[in-house]
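All protein chains but one are shown in place.
Our next item is chain A:
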Amino acid sequence: MIWDLWKKSFYAWENATADYLEEVLKNPLVLGPSGAVLNGMMKLKAKKQEATTKWWSSMGLPTKHDQERALHALNKLESRLLDMEEELWELKQQKNQEQAAAE
């Protein structure tokens, strides 16, 4: 009984708080600075990465981006091969159909 009563008041509080927080999180006065902080962090991260990349490539070693680009190209190649396999399959089916129709 007491538990049920507590639960009811908890859910009422939870709903009201969630609605209030939603309004706060929608407020441009909160969103603007939050976005700016996130941007600052991302800029810093990108700069750090750039420095690491420069140092790495100055030693003549492939950078993380080089490796990622190469691996992505391989994945693209795999997809192109699968596309061609599909096209071949379609042509074969078409040919079989034409043959069956001719017979």
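Here, a contact is a pair of C-beta atoms (placed from the backbone, for glycine too) under 8 Å apart; a residue touches a chain by one contact, two chains touch by 3 or more; residues count from 1.
Following the convention adopted for this analysis, contacts and distances are computed from a predicted model.
Of the names listed as "Heme lyase CcmF/NrfE family subunit", "Alpha/beta fold hydrolase", "Rhodocoxin reductase" or "Monovalent cation/H(+) antiporter subunit G", the one that matches the UniProt record for the absent chain is "Alpha/beta fold hydrolase". One chain of the complex is left out; on chain A, the residues touching it are 3, 7, 10-11, 14, 17-18, 21-22, 25-26, 28, 31-36, 38-39, 41-43, 45-46, 49, 64, 67-72, 75, 78-79, 82-83, 86, 89-90, 93-94, 96-97.
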